[in-house]
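Just one protein chain is left out here, and the rest sit where they should.
Entry: subunit A
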């Protein structure tokens, strides 16, 4: 901070988006503080499955930004902050029945439009990936995606020593006056020229008019096993359908089987419209595991050793919110990524830092960033008022 005790920028939220923003600000030579109500990766980032996936993104701005972020994540993994966090691996989508097969066709068309970052390596039946259940009609193999646990990415960014840290420190007020923002942390107050608010599920506390809602997801972890190692994430095509529909439309949660570096499996995930991380139940576990075993029968020999729920911040229209915060001149919002923050965090952090430093976003991405602006809710807010 400068002689008057004012930071160039304060980032609120030490999840993967906030940590990436703080790292990029520090690289630009700005003085920066990172604040969190609990600590690093304490919410959705710490509970994520870690899939860096373009395939699962909604077509349009989100898929284009995800593609740019995937490419940039790979750069940051070459000796940069993500070098021990990001690992490339193949990914597989499986489907049964005509609706899921159509979703896979749409995916292939979407990936072709996005360029060569994620390529279709193979498209066939269950024999394409030895070990897939015989009841599965179609499997596609993709290359170019990877795995990055949220807490590992946050840890990577926080190795940067020029980031001041404040936690546990919930922000109780955010006051802008003239050329300064005051970030009130209970009894302590930080002063900054600019703020990036990567608030996640805490967004409604400071911005109650924005339609950011908690969306919980149950996740289950198995023990290790020698047999049945899956080379990459195996995702139900129903998941692609789920990403474009409201959670209540799908009666059963689509399954994602994620092989962890430890040799364990992470099985997820539901999308439930509440924010209670203690709501984890046996019937959902059984439902998900039944479908997981249909797709990957080797799981039948494993044991489930851990069950938990992560709470994501979801936006009513399914797109994140990135842009100037309503009611503020000097606060940039970067929130509402639902499950997409892991993949998007590299590019969002870079561009949020650019905008905070007074630069315009990367020209190639400017239109896509415009689609994420909180201004899209302005009419809703006026209507509500």
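The definition used in the following text is that a contact is a pair of C-beta atoms (placed from the backbone, for glycine too) under 8 Å apart; a residue touches a chain by one contact, two chains touch by 3 or more; residues count from 1.
Here is the rule we use: contacts and distances are computed from a predicted model.
The unshown chain of the complex is recorded in UniProt as "NAD(P)/FAD-dependent oxidoreductase", chosen from "NAD(P)/FAD-dependent oxidoreductase", "Intermembrane phospholipid transport system permease protein MlaE", "Sarcosine oxidase subunit alpha" or "Acyl carrier protein".
Looking at A:151, A:207, A:337 or A:377, the residue that reaches the missing chain in the full complex is A:151.
Checked against the hidden chain, the listed residues A:99, A:173 or A:305 yield one contact partner: A:305.
Across A:91, A:222 or A:345, the single residue that touches the chain missing here is A:222. Residues of subunit A that touch the chain left out of view are 38-42, 46, 149, 151, 155, 222-223, 278-283, 285-286, 289-290, 293, 299-308.
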